[in-house]
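Here the complex is missing one protein chain, while the rest keep their positions.
Then we have subunit A:
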Amino acid sequence: MKDQHLVTLTVNGREHELVLESRRTLADTLRQELGLTGTHLGCEHGICGACTVLLDGEPVRACLVFGVQADGREIRTVEGLADGDELNDLQQAFSRHHGLQCGFCTPGFLMLAEAYLAGGGSADPGEVREVVSANLCRCTGYQGIVEAVTEVAARRREQAAKAHD
C-alpha cells in the first residue's frame, strides 16, 4: 500500500501539483517527476552535496529531504540560474576559472555558492574555501571553484554598494 500525498511544489518560479509517495526524495521528485535532471545524486547520504538545491532560499541536500516536505515551498535548482540562454555571473565565472571538469558536482556547488552569495558572502578566499568544503569535487582540486566564487562575491558586493549609494 503506497502512502501517497498531493503536494504543491514551486520550482524555479513554476507551480507543480504532484502525487508523491511519502518516501520519494526531493531529488528523485525533481529528476523523475519534473525531468529536472540537472540536480545530481552523488552519494544519497548527504555528504557529497551534488544534489544541493535551495529550499526557501536555504541550501539543502535534496537526497535527504522528502518531496512531501517541500509541499508549499519554493525550490530553486540549477536550471533556474540562467536567464534564458544567458548564463548568470556565477555560471560564467565557473567557466572562466575552469571551476568544472566533468560537471557532475557543479550544480551542487553552484547552488551552495548562490546561497552564500545571496547572504552577502564575503570575497575572502579563505572563507569561500571553508564554505565550498561542504561539497565534494573529484576533478578540479577546487581552485577554480574558489576563484570563481570569490570573484563573483567581490562583484556582487560592488554592485550592491553602488545600488546602495
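Assume a residue touches a chain if its C-beta (ideal position, glycine included) is under 8 Å from a C-beta of that chain, and two chains touch if they have at least 3 such contacts; residues count from 1.
Heads up, the rule we're going with is that contacts and distances are computed from a predicted model.
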- line: Of "Na+/H+ antiporter subunit C", "Xanthine dehydrogenase", "Cell division protein FtsE" or "Sugar ABC transporter permease", the UniProt protein name belonging to the chain not shown is "Xanthine dehydrogenase"
Query: Which subunit A residues touch the hidden chain?
result: 21, 23-24, 28, 31-32, 36-45, 47-48, 50, 77-79, 81-82, 87, 91, 94-96, 98, 100-107, 110, 129-130, 132-146
